[in-house]
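To start, I am sharing the structure in question, which I have written as structure tokens.
One protein chain is absent from this view; the other protein chains keep their places.
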Amino acid sequence: MRHEVFPSVAGAARHEAIAAWRLCAPTLVLMLLLLVLPSLAVVALSLTDAELGSSDWHFLGLSAYRDLLGDRDFQRAFRNTAVYVGLVAPASVLLGLALALLIEAGTTARAFFRSVFFLPVVSLIVAMGTVWQYLMHPTIGPLDLLLGKLGLPAVNWLGTSDTVLWGLAIIGIWQAVGFNMVLYLAGLTSIDRALYQAAEIDGAKSAWERFRLVTWPMLSPMTLFVITISVINSVKVFETVAALTQGGPAKASEVLLWSIYQEGFVYLHIGTASAMAVVFVAVLLVLILVQTRVLERRVQYQ
Amino acid sequence: MTRRDGIAWPVIRIVLLGAIALVMTAPYIFMITTSFKPQSEVFAGGLNLLPQQWSIVANYSKAVTAVPLLRILLNGVIVCAAIVFFQILFALPAAYSLAKLRFGGRDIIFGLVIMGLLVPIHAISIPLYAMARWAGLLNTLAVLIAPFTLSVFAIFLFRQFIKTFPNDMVLAARSDGLSEAAIVWRVILPNAWPAASAFAIFSVVAHWNDLYWPLITVSKTQLATPPLGLMFFRAAEVGDDYGALMAATVLITLPLVLFFLFAQRLFIEGLTMSGIKG
Partner (left out) sequence: MLRRLLASVALSLFALALPARADTTIVVHYPMPGFFKSVMEQISTEYMKQHPDVKITFTSPSPTYEDGLQLMLRQAGTPDMPDVSFIGLNRLRVLAERNIGTDLTPFIKADPNFGKEGFSDRLLNLAKFGGKQMGLAFATSNPIFYYNADLVKKAGGDPDNPPKTWDEVFKLAAKIQALGDGVTGMAYRWMGDDWMFSALLFGDGGKMLSDDEKKVAFDGPEGLFALKLIDRMVKDGKMPAMTSDAEIQGFTAGKIGMFFFTTGALRQVINGVGNKFELRTTAMPVIDATKGRLPTGGAAAVMFTTDPAKQKVVFDFVKFASGPYGASVVVPGTGYVPNNDLAATDEHYLANFYKENPLFQAGLNQMPLMIPWYSFPGNNGVKVTQTIVDNLAILVEQKATPEETLKTMSGEVQKLLPR
């Protein structure tokens, strides 16, 4: 589309607007098809007891949500997800920070360690989960054999309902640490050296003081981001559950996304599953809002 | 960064890092060594790393033949590449419009972008599945690609990035007679290359790993993506032949890992960029 210098300001503005709409057209269509319509459909479905493949359905209204929130299994899925997030998010954030600090604390082999710790992030989760399942095998798994050599009792990590979330959390932390570490590394390198010199002049002698007075506050925007990302990603846990435990044993590892999948695509109750999906989004929204409000206050920007 | 006195600290640091690195890479070590062992040795237990009997050929050939592994890896590459291509194709013009152009729909569209950021694809998977099924698109490569061609994250990321471009750049291009579309592809894209490649890395890693969507839309082995292909392999082997299973995981993990090792800086800078700007 060729155009010459605009004859008038109004004409230019209209031209700009038309061009903008044209550029956005594909995106708008996709948004309608892939975002707006499905979201409305999910909300609509959530108020019914629809089943996939069957045309016999009834409108339930808000009682669908009442039933769902009172359902013991759904409450358990909630709890399990909360436990998993509580295990994985803090640990992977703190470990990520620790590793970043360790790497930055010296000059040797930085790139090497950075790559080594980042490796799990680019490895296929389903594949590495499978490897971990072998490591955690109750009879032949190296992990329990190692524990045995150290005199510790063997743990059936993924096979007992008490420990399965721990087992999955270990895998989750292992996968997430590298990502957080890289983000923190970027944050650390962007801290102005002059601040450290100023701190020393002000009497900060030990490494801990330097960390407390300079590093930690300066990292707070990054920390907010890292925590947000870690929490959101761990709420969305699915691949390891699908590949390794299928929600078991005894629903001890049934997490929100797995429940939605089971309810909708295995039991074919898409009405209930849609209600679960709405609750899931609500939970994510609340988490994001809470974090932004609570933590934002503590963040110091340059 | 900070001054450390003496030589004790550097040594401690390396030892600490080395120990943690050993723990982090333990799964890989076991994965590879077990893939060399025959079934009987795997089940004998024991912490021996080196196999007493080498079974590389048997394990790896089983891994490649029990499911069409090479085809599955190819599917993964095609799907991820196509997704990134379309994502950038659609997102960049939209981001440019939101960042640099004035028009009535700007706020609404940006509102939709925010909405999209808050609604994960899993939540709307049921209607999307129903649409795909109604359109007869199940078990096709198209269904693996289509829902992801819209990336509100890309729009958001690029918009933030393009906003930092000086307006003069755009005005100069306009007075050179370039259309808005041409501006996007000839002026904006070259300058947005860091953000674009950063986003591409992010997108590839996310979609390479995705199991949920292929799981519900694909049941034919030939169309599986790597995560789904591994699930099919596990079902076929009932987890008995761990040697072959480990061989399969090695082969399936290799592509992205190799890609990462060769393009490390690209990866890490890319993710950092998405992080800082996001």
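As written, the chains take the letters A and B, and residue 1 is the first residue of each chain.
Note that a contact is a pair of C-beta atoms (placed from the backbone, for glycine too) under 8 Å apart; a residue touches a chain by one contact, two chains touch by 3 or more.
None of these values were measured; they are calculated from a predicted model.
Screening B:36, B:103, B:232 or B:259 for touch with the missing chain picks out B:232.
Remark: the omitted chain is touched by one listed residue; of B:139, B:160 or B:191 this is B:139. Across A:139, A:197 or A:292, the single residue that touches the chain missing here is A:139.
Check A:17, A:52, A:147 or A:283 against the missing chain and you find that the one touching it is A:52. Interface residues of subunit A with the unshown chain, by the touch rule above, are 51-54, 137-140, 156, 158-162, 248-251, 265-268.
Interface with the hidden chain, as seen from subunit B, comprises residues 39-40, 43-45, 133, 136, 138-139, 219-221, 224, 232, 234-240.
Here, only the chains that are shown with their structure count from here on.
If you average the CA atoms of subunit A and of subunit B, the two centres end up 15 Å from each other.
Residue ranges of subunit B in contact with subunit A, taken from their complex: 1-2, 4, 9-10, 13-14, 16-17, 20-21, 24-28, 30-31, 34, 42-47, 89-91, 93-94, 96-98, 101-106, 109, 112, 115-116, 118-120, 122-131, 146-147, 149-150, 152, 155, 175, 177, 179-181, 184, 205, 208-209, 211-212, 215-216, 226-227, 230-231, 234, 242, 245-246, 248-249, 252-253, 256-257, 259-261, 264, 267-268, 271-272, 275-276, 278. By the touch criterion given at the top, residues 1-5, 13, 16-17, 19-24, 26-28, 30-31, 33-39, 41-42, 45, 52, 99, 102-106, 108-109, 111, 113-128, 130-132, 134-135, 139-140, 142, 145-146, 149, 174, 177, 179, 182-183, 185-186, 188, 193, 196, 207, 210, 222, 225, 229, 236, 238-239, 242-243, 257, 260-261, 264-265, 270, 273-274, 277-278, 280-281, 284-285, 288 of subunit A touch subunit B in their complex.
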